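A single protein chain has been omitted; all remaining protein chains appear in their positions.
Entry: subunit A
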């Protein structure tokens, strides 16, 4: 199917009143949750996932995807006005966005981030449309060896390319893989690590784990901490950027979109990394790098374009290979599987309507966000000032009822508590919880392909390097690990992070 007939098909699916409605609900809810400080896209998707069980798969996916990228948009508002990033992905935006707000240019900053987010998102959507089916075609030839190697690359990337210690990232991934073995082994039927608990025989619940690690853990981290709730003022008149602002930010937007799309396509590397890279790159190419951190407009436009581009581009490996680009995609992938949709190479032909409908809905959703964001800025600012003592019990309620309603199981809610505490401790000691979730989600597939690849090769471990595509993924994995082991690189990386 060529691009234009695909778009036509997508328009047919995405421009129905039902699809439009769920897209609107998705982006508004996403925006709403994203604006709340401390809650990111991942928690947003996890919290609303149970509600979508009762919808048609198409509507559910459109809505969940909308929540996901909507939350990405919303996060920047809290960063700019309160210096409180909703997520780590928008932490970069706070670096220059908050100084701009203090200089009375909050309106311009919000306007620019909205426009550049839109531009970055659109750029990446075009890439998804052109490359995802092609990658799917290529992936038809993949055997277990290729799948194993690309997942390994994804997991190593997730572990090592986060901002903290790579060793801690690897520990988190391995722990997640180990957690994924809980329950019945599909090959032999043996029950593993159930400790005699009946509920554990089916394995741990993904939604419960995600809510614990990213919902309850975040609340535990932020509760009881005083925070400054007087956002910088925004007046509608101040929203319009000057011609100088616009001419200063279009090139960074283009560069950010490229960087973000590239990072998004890599399995395992998500929007946080994209935003940091785009910011570092702008600072390097800028003629006046000293302005960064003091309200440079390039400092908000490049990372915002990058994180939204990467959020959209991450759909490429997710849809074509069934390998999520980051933890948020992983939860979305889990949602697709619950709806009986398994992304795999054939997805683009067997579920052509679903793919094109979803991608066109991204566009519709991005457009809705543009319209929602700017005129309603006063409303979003108001939400920012809701105090934690009101917000946290409400979030807890949605977490409890949401997890419970997945399978009416009190055990799942207990799982949330356990992983809430685990996530809290991991955050406190610098172990990133997102790679753990990645490991948990990819674990069963990784084990299956590992076992199958070695079964087909009669135990010959060289099967992973004999096959050229698999070998290429492994070379990339080794290069990634090697780049971390080189002391000079580490020192420079640390220095740059410390500087930012």
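The rule is simple: a residue touches a chain if its C-beta (ideal position, glycine included) is under 8 Å from a C-beta of that chain, and two chains touch if they have at least 3 such contacts; residues count from 1.
One rule holds for everything that comes next: contacts and distances are computed from a predicted model.
Chosen from "RNA polymerase sigma factor", "Monovalent cation/H+ antiporter subunit D", "NADH-quinone oxidoreductase subunit C" or "Tripartite tricarboxylate transporter TctB family protein", the protein name that UniProt gives for the omitted chain reads "Tripartite tricarboxylate transporter TctB family protein".
The residue from A:24, A:338, A:352 or A:396 that touches the chain not shown here is A:396.
Note that of A:21, A:197, A:417 or A:478, the residue touching the chain absent from this view is A:417.
Per the touch definition above, the residue from A:131, A:250 or A:450 contacting the chain not shown is A:450. For subunit A, the list of residues touching the undisplayed chain reads 51, 54, 165, 167-168, 170-171, 174-175, 177-178, 181, 185, 187-188, 190, 192-193, 216, 219-220, 223-225, 387-390, 392-394, 396-397, 399-401, 404-405, 408, 410, 413-414, 416-417, 420-421, 425, 428-431, 447, 450-451, 454-455, 458-459, 461.
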